[in-house]
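Only a single protein chain was left out; the remaining protein chains are all shown in position.
We call the chains A, B and C, going by the order they appear; numbering starts again at 1 in every chain.
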Amino acid sequence: MALLDDNSGGKSQDPRTRMVARAAQEIAPGMVVNLGIGLPTKVIDHLPAGFPVCLHTENGMTGIGPTLPFEDADRNLIDAGGAYVSPLPGTAYFDSAVSFALVRSGRLDLTMLGAFEVAENGDLANWKIPGKFSPGAGGAIELAQKARRVVVLTTHTDRKGNPKLLQSCTLPLTATGRVARIFTDMAVVDVTPCGFALVELIDGVTVKEVQEATGATLHLPDHDIPTF
Amino acid sequence: MALLDDNSGGKSQDPRTRMVARAAQEIAPGMVVNLGIGLPTKVIDHLPAGFPVCLHTENGMTGIGPTLPFEDADRNLIDAGGAYVSPLPGTAYFDSAVSFALVRSGRLDLTMLGAFEVAENGDLANWKIPGKFSPGAGGAIELAQKARRVVVLTTHTDRKGNPKLLQSCTLPLTATGRVARIFTDMAVVDVTPCGFALVELIDGVTVKEVQEATGATLHLPDHDIPTF
Amino acid sequence: MSLPDKTTPMEEAVAAISDGAVVMVGGFGVPGTPFTLIHELVRQGKRDLTVIKNDANEAGMGIDHLISAGLVRKLVVTHLGLNANAISAMNEGRMEVEFCAQGILAERIRAGGAGLQAILTDIGLDTELAAGKQVIEMDGKRLLVEPAIRADVALIHADQADPFGNLTYLATARNFNPIMAMAADRVIVEPEQIVPLGGIDPNAVETPGVFVDQVCPLVSIGEEYGVVRR
Partner (left out) sequence: MSLPDKTTPMEEAVAAISDGAVVMVGGFGVPGTPFTLIHELVRQGKRDLTVIKNDANEAGMGIDHLISAGLVRKLVVTHLGLNANAISAMNEGRMEVEFCAQGILAERIRAGGAGLQAILTDIGLDTELAAGKQVIEMDGKRLLVEPAIRADVALIHADQADPFGNLTYLATARNFNPIMAMAADRVIVEPEQIVPLGGIDPNAVETPGVFVDQVCPLVSIGEEYGVVRR
């Protein structure tokens, strides 16, 4: 719950927390939203209490309420990442077929996903590093391919400092041309017909630093770049 | 409930009632059975009380109990023919997709259907008389094509006295080669690789009479023909 | 987090349906038929409709009001033997009729609701219902390609609804309602009862509200919802 303070008061010093808090603003009232495993799940902690949003988890639930501590958990109630969650008034449970019916038939307004790589044409790779780590795609292929809007939350570079925003993906794809926006620990970047466009910067990060950490050209606006 | 007497005591004078009572004996304990609209539905009245059978109706129910009079009917509970039925302990309701999932995936041991025409190769026509009466097939195509065993209940001839058991059907087909046995108001006839085989006769009907009312050769057994 | 309220006056919900719309209508016989929504559709005189429904109801009931008023251009149906008006309209060429095997109609609608493009099945392969349909071969077997069906609007009758649109159904009034409630761009529900958010056990929800667009309060359950003496 400490994260909530970052939302209501001054900005966190931690760039990842700022990224997550900024991503939370992407959610408009009334949306149906799926938050992918990992960083995206943390977005839930940055939504104001009572915010009108229907959160979906692909293991069979709409209307996710706050995450629960171990002591209060219901053994039958997890999200797709295994976190113990709670119901809201109006929650519904359903099977895995219905859960993806919702995704594929266009009832999901927004999904936020993690990434190994994102390309400047909107391609996404997040399920397989051949020979190293192949966890499987879970529900990511359908989420990426069918949500009305797909955004990515990711560190701007991997642990070795290599860029994750690239001219083209090198890993097996999850979906092609579907990513609209990327939230990182340095910036907000849009995918446009011309490639990556820098939209916002985290306070204290320079355009030069972001460009150097990016594996493709960042198009700049002709106005000052807002910070977050 | 008067029909129950026919089952427990002497034989009915009405050949149709005898046909229905005879057909009821086709149901073995433990079966899952669908009774088609019309004559087949009446089979339910000839099952002994508490007989272990799971009756299915395609509008979304397993575990059909006795038919109810108007006064006791539940407005939300009908069978596919519109009769008011009752639940049993263990009844389940489900939607139309699940209802036919059950049929197509082989969970239906037996269906009893009505017929316009049956051919000696087991073809069935019961949904369309072009230019005259085209009610539509409802669920008959799937019932006829996928139930493990398909039997037909029908008068031996139509209202004008024309045979309904034929060398080949003249009307649009419901399913090909699926009918195993036919119960009529004259006889029980099996569909065999050699064509129609006379299995049983209603008391008082002769082989000659049945053959004359049939539009294809009736193969006879080399033993006496039982009556019912 | 909280879930939005989708309660809408029926007149307003139906007013947004266009002439020429493709409309799915729940129900199998009387149970589950959205009689009040149908009446409002007739009252507003929406025309040139394509109606997708299991059956044509009976003369003087349900979608027969649409058919008799000449508002139905095409009917996709599995059975219409109980409605002489529908048979006449079909035989006289006043209404186009497309017959579908009942479970395949259900699966095509479900496929539409599930965001699939089609199903492959051997049902009806040897019947005239297969005429004109694409056939493909898989593992040496011929199969019919049965395209998914979606509608512009689905008219749904439910037992209970909460304001978010979570729904329950009773007995055989369920039938086509849950699958149609997933397969339309706009899903309009007439529930017999509206309960507060949280009034339906989340394990008992049959149609998750996320599929539902408008929940229209019913003023009363009329005679036509009742037991029909035959």
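Keep this in mind: a residue touches a chain if its C-beta (ideal position, glycine included) is under 8 Å from a C-beta of that chain, and two chains touch if they have at least 3 such contacts.
Everything numeric in this text was worked out from a predicted model, so none of it was measured.
Student: Using the document's definition of touch, tell me which of C:16, C:143, C:194 or C:221 contacts the absent chain.
Tutor: C:143
Student: One chain is left out of this view; which of A:22, A:104, A:164 or A:181 touches it in the full complex?
Tutor: The missing chain is touched by A:104.
Student: Kindly state which of the options B:25, B:91, B:167 or B:211 is in contact with the chain not pictured.
Tutor: Within the whole complex, the residue contacting the unshown chain is B:91.
Student: Which residues does subunit B use to touch the chain missing from this display?
Tutor: 29-30, 32, 44, 47, 50-56, 61-66, 87-94, 97-98, 100-107, 146
Student: Take the complete complex as the reference. Which residues in subunit C touch the chain that isn't displayed?
Tutor: 107, 111, 114-122, 134, 136, 138-139, 141, 143, 145, 147, 168-171, 202-204
Student: Spell out the interface residues on subunit A facing the chain that's missing from view.
Tutor: Its contact residues with the unshown chain are 57-61, 70, 73-80, 82, 84, 87, 93-97, 99-101, 103-104, 128, 133-139, 141-142, 145-146, 172-176.
Quick note on the criterion: only the chains that are shown with their structure count from here on.
Student: Quick one: which chain's Cα centre is the longest way from subunit B's?
Tutor: With centres defined by C-alpha atoms, farthest from subunit B sits A.
Student: Taking each chain's centre as its mean C-alpha position, how far apart are subunit A and subunit C in Å?
Tutor: Centre-to-centre distance between subunit A and subunit C: 36 Å.
Student: Which integer distance in Å separates the CA centroid of subunit A from that of subunit B?
Tutor: Taking the mean C-alpha position of each chain, the two centres sit 58 Å apart.
Student: Send over the residues of subunit A in touch with two or more other chains.
Tutor: none
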